[in-house]
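First, the structure itself, so that you have it in front of you.
Apart from one protein chain that is not included, each protein chain of the complex appears where it belongs.
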Amino acid sequence: MITKAIKQGLTFAVVMAFLVGCSSASDKKTTTPPAPTPAPVVEAPAPVVKEVANVVYFDFDKYDLTPEARAILLAHAEKLKGSSVAVRLEGHADERGSREYNMALGEKRAKAARDFLVLQGVKAASLEVVSYGEERPVATGQEETSYSQNRRVEIK
Amino acid sequence: MKLSSLFSLPVFLSVLLHAVLVALIILKFDFFKEEPEPYEPHFVTATLVDLAPKAKPVPQQVKEQVLDGKNNPDLRQTKQQKEQEAQAAESVAQVQKNQEQKEKAETEQKVREEKLKKEKAKKEADEKAKADKQKKLEEEQKALAEAEKKKKAEKQRREELKALEAQMQKEEQMLTNRVDDTNVNVKSYDQLFYEKVVQNWSRPPSAIKGMITVLDIDMLPNGLVTSVVVSKSSGDSAFDRSAVQAVKKVDRFEEVRSIPPDIFERRYRNFKFTFNPGDLRR
Partner (left out) sequence: MKHYLLLITMFVASYVSAQGANIVIDKGVDNPTRIAVDNFYYVGPKMSEDIGAIIRNDLNFSGLFESIPPERLITHPRTESEIRYHDFKTIKAEYLLIGGVTEQAGRYSASYELFDVVQQKRVLIKTTVEGTDAQLRDVAHKISDKVFETITNIRGIFSTKIIYVEAFQRPARSRLMLSDFDGARPRQLFESKQPILSPVWSPDGTRVAYVSFESSRPAIYVQSLSTGRKEQITNFKGLNGAPAWSPDGQKLAMVLSKDDNPEIYTVDLASRTFTRITNMYAIDTEPSWTIDGTGIFFTSDRGVRPQIYKVTLATGITERVTFDGDYNARGRVSPDGKSLVMVNKRPGGTYQIAAQDLKSGNMRILTETNYDESPTIAPNGAMLMYATNVGGKGILGAASLDAKYKVRLPGKQGDVREPAWSPFF
């Protein structure tokens, strides 16, 4: 969780630097509150932070990547391509079905993500794959909204 | 010695009584059981009857008296007589001839019939032999198939047993209906006992399909069960015990009161329960 914050901070800093460098070309929307109007000082528009999600989701009993998952992983691949930063891919499943089968399902999902990243040029050695099966749910309800949140791979 | 003399008469009487009873039973046995007459096909050995033509009865020769035929009315009469007689003889001959023809036709018919019968019998015998042979072949094939498919044979056996028992009950039924003048359906009485026992039967965990326990029951006219004996064990003591318990838990079959006395005596004073479950999971 700490590494996640650092990564977020770093990403923010990098993006900020990039944007400051070519502020004239940027037209991205800002998420910061609008500046007070009275002073007629022209400020450069606040830079936009579009965070890349660290989770990809899967369909029930499936471990193939959805287009959304691919897009997210692509973004991560771009960041990770040159570096050898250690990344942990944690696979999960919803609680339905038997526990050990769900362990295998979680692993298949994490491996699908890994394989995709490797294909995009990320070094395989830096990617660790672990499955938690149904043991670490983020949502504990017993309906599809909870289940869909649990069928995931977390990128750490 | 005095004691023995005291007993000799009663002993003699008791032996006599038993002998009489035994004799009665045997007689009774004969009395009711109709030995079905085994079918004996009548093979006719037909021989062709040679019809020797019967000798035609020689028409009586009318004695002709050669007399002066001028003035002899007797002679004329005799001639008439002669003609009549000749006619009569002719008709007799004719009748005889018809008779002969008729007889000939009959015998010929008989011969034909006998011949047909013989052929038919022979055909039947042939067919029977053929059927037996076919049946034997089929049985051999069947045995082979059964040897190969053990499972099917097992199932078949169970079904046959069920069918056999159903057949037996049907025979029982037929018999009772035949003997019973009032033609009461005893199946409904059986059903009353059945339902009571089923309600009280708890099978043990060791019960397996195919287990059979037969209990011999003695019952009084008030429905009280006085004796329950396992006459055929299933091989599993818990299964046998559960069957005995089922009957003993009922204790008294109240429905006996509705059964007519003669049917009770015949069917329910001493009877059997056969426990053969078909609803077990294994």
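By written order: A and B. Residues from 1 in each chain.
Here is the rule we go by: a residue touches a chain if its C-beta (ideal position, glycine included) is under 8 Å from a C-beta of that chain, and two chains touch if they have at least 3 such contacts.
This is a predicted model, so every value here is computed, not measured.
Colleague: Since one chain is left out of the picture, which of the remaining chains does it touch in the full complex?
Modeller: A, B
Colleague: I'm checking contacts with the chain that's been left out. Which of A:L65, A:L80 or A:M103 qualifies?
Modeller: Touching the chain that is not displayed is residue A:M103.
Colleague: Which positions on chain A touch the chain that was left off?
Modeller: 61, 95-101, 103-105, 107-108, 111, 129-133, 135-136, 140, 142
Colleague: In terms of residues, what is the contact footprint of the unshown chain on chain B?
Modeller: Its contact residues with the unshown chain are 29, 32-33, 160, 164-165, 167-169, 171-172, 175-176, 186, 189-190, 193-194, 197-206, 236-238, 242-246, 248-249, 251, 266-279, 281-282.
Following the convention adopted for this analysis, only the chains that are shown with their structure count from here on.
Colleague: Take the average of all CA coordinates in chain A, do the same for chain B, and state the distance between these two points in whole angstrom.
Modeller: So the centroids are 92 Å from each other.
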